[in-house]
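One structure, pasted below without further comment.
All protein chains of the complex are present and in place, except for one that has been dropped.
In order of appearance the chains are A and B, and numbering begins at 1 in each one.
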Amino acid sequence: MCLGIPGKIIEITSTENKLARVDVAGVKRQINIACIVDDDHPPESCVGDWVLVHVGFAMVRINEEEATRTLELLRKMGEMQDEIKAMQKSEEDNS
Amino acid sequence: MKYVDEFRDPEQARKWLEKISALAKLAQAGKDRPLHIMEVCGGHTHTIFRYGIKQMLPQEIELVHGPGCPVCVLPMGRVDDCVALAEHPEVILTTFGDAMRVPGSQKSLHQAKAEGADVRMVYSPTDALSIARKHPDKEVVFFALGFETTMPSTALTVLQAEEEGIGNFSLFCNHITIIPTIKAILDSPDLQLDGFLGPGHVSMIIGQHPYSFIAKQYKKPLVISGFEPLDILQSIWMILSQLKEHRHEIENQYGRIVQSEGNHNALSAIEKVFEVREFFEWRGLGSIEHSGVRVREGYARYDAERKFSIPNLKIADPKSCQCGEVLRGTLKPKDCKVFGTTCKPETPLGALMVSTEGACAAYYSYGQIDSNQIIS
Partner (left out) sequence: MNSRVGKASITLAHGSGGKAMRDLIENVIVKSFDNPALTPLEDQARFDLKELTCRGDRLAFTTDSYVVDPLFFPGGDIGTLSVNGTINDLAMGGAVPLYLSCGFILEEGLPIETLRQVTESMKQEAEKSQVSIVTGDTKVVPRGAADKMFVNTAGIGVIPKEVDIASTRAKPGDLVILNGFIGDHGAAILIARGDLSLESSVESDCQSLSRLVQAMLKVCPDIHCLRDATRGGVATVLNEFAQSSGVCIKMDETKIPIRDEVRGVCEILGLDPLYLANEGILLAIVPRDCAEQVVETMRFLPEGQNSMIIGEVVEAPAKRVVMKTSFGGERIVDMMVGEQLPRIC
C-alpha cells in the first residue's frame, strides 16, 4: 500500500497555494507541500529539501540524520557479523 | 537515487540474511511451526516478491501477507456504485490506475470506460481538481481510496476546492483505516501470527502510538518498516530479536520517514474533512467497525454519495473464495480452492487476486519458485 518515493524540492511555484516542483531521478512534477510547511518551515525555506512524494503531495521531510543512522546501523551490524565469524574461525583454528 | 539505492545493497543483504538465519533458529526454538510474521502493507508484499526476499529467508520464517492493499479489499458493491457514478452522463470519473481493473458484480471501471463512460486515470487528486477547473459544465468525481497515507491528499484537495469555490468536484470516499483491521485480525480465533511488519507510510501520518494496543493487549511485536529491501530485512531481524527476548514492543525501523507523533498537518486535514464511519465493508473480511471514513456533513457538497443517488447495494463475496482466511494468515494463497484455477489475475474472483499488491496475485505472478528445480 501507499507508494512513496523520495524527491528533492527544486522550486517553489506558489507560496500561497503551497505548490512546489520536485525532482525524482530527473523526472519533475508539481506537488503540493501543505503537509510539510508550518511557521518554522515556510514554503520559501523548502527548496533543497528531500521529501517523500505520494500521489502528488510531499508527505514528510526526510530526516537526513535518521537515514544516516539507519545506514550506519545496517553497516555496523553487517560488520559485526564478520567479527563473529572471525571469532568463530579463530576458535576453530585454535582447537 | 538517494535514499533508495543505498537501501538495496546486495552485499549488506547477504550479511543480514546470515544474521536473520542464526537469530530465527533461536527465536523459533520450541515452536512446532515456523514463525509467522505478517506484513500488513501491500507495499511490503510488493518489495518482498519484487526482490525475491521470500526465497532468501530461512525456513523458520514464514511471511503472511496482510490486508494492506486498499484496492484488493474494496467490496464489489462499492465498485458497482462507482461504475454507476461513472455512467452518469454529466460525470467525469477520475481514479488512480489501480482501481481501473477491480471487478464489480457486473463490470469494472475499465469496462465502463469501454462502454462510453468518461473515466480518466490520474496520478494525483489535484489532477482531478484540475479537470474540474477545465470542465465547469461537468461533474468531476474522484474515486478516493487508500489508507491514512492517501487521506491527507484527498482532504487537502477538498479544502483547495472549497477555497477556490469549485463546485463541480466531489469525492466518492472509500478511504479505510488500518488499526481496526489489525485488531479484527488479532481477534480472529484461529490466529497464528507472531509479529507484524508495520506499514511505514501509514505510520508517517498516524505515528507510532496507535499501535500500542498490539503490544500491550495482544502481546505481539510490531516494527514499523520502510519499503526498501534492506529496510525489510532489518525489520524482520528486529522482530526476531523481540521474539527471542520475549519482548513485545512497537519499534520504528523507518526513522528517516516516521516520527512517533505522526504528521500534524496531515492529521488535521483528515480531521477537518473526514469522520469515522460506524462500519465499513471489506472484501474478504466482512464488515469491520470504525474501519472507514466518510466526508463530514460540513463538506457534504464535496461528497459524491450525498450529491448523486447511487445504488448502494451489498454484494456478497463469491462463496468459493477463501480470501478471509488468507488475509488472517491461516491459509496460504496457493492452498485456496480456487487459486490459479477459476481465480487468476486476468479473471480475479477474490480480492487478493485483483491488484499486483494482493497476496494471491503476487504469489501467482511472481511465482513460487521450486528451489529444487533451479539450476544456478
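Rule of thumb we're sticking to: a contact is a pair of C-beta atoms (placed from the backbone, for glycine too) under 8 Å apart; a residue touches a chain by one contact, two chains touch by 3 or more.
It should be emphasised that the depicted structure is a prediction, and the values quoted were computed from it without experimental measurement.
Contact with the chain that does not appear here is found for just one residue of B:R101, B:K244 or B:R296, B:R101. Across the entire complex, the residue among A:L3, A:A20, A:V37 or A:I62 in touch with the chain not shown is A:L3. Looking at chain A, the residues touching the absent chain are 1-3, 5, 24-30, 53-55. Chain B meets the missing chain through residues 1, 4, 8, 10, 13-14, 42-43, 49-56, 68-71, 96-98, 100-101, 110, 120-124, 127, 146, 150, 229, 345-346, 355-357, 364-367, 369-370, 373-376.
Assume only the chains that are shown with their structure count from here on.
Averaging Cα coordinates per chain places chain A and chain B 22 Å apart.
Residue ranges on chain A touching chain B, taken from their complex, read 1-6, 8, 17, 24-25, 29, 31-32, 34-38, 50, 52, 54-57, 59-60, 62-64, 66-67, 69-71, 73-75, 77-78, 81-82. Chain B makes touch with chain A in their complex at residues 1-4, 6-7, 11-12, 15-16, 18-19, 41-43, 68-70, 96, 123-127, 146-147, 149-150, 152-153, 156, 160, 199, 201-202, 204-205, 227, 230-231, 234, 237, 253, 255-259, 263-266, 269, 357.
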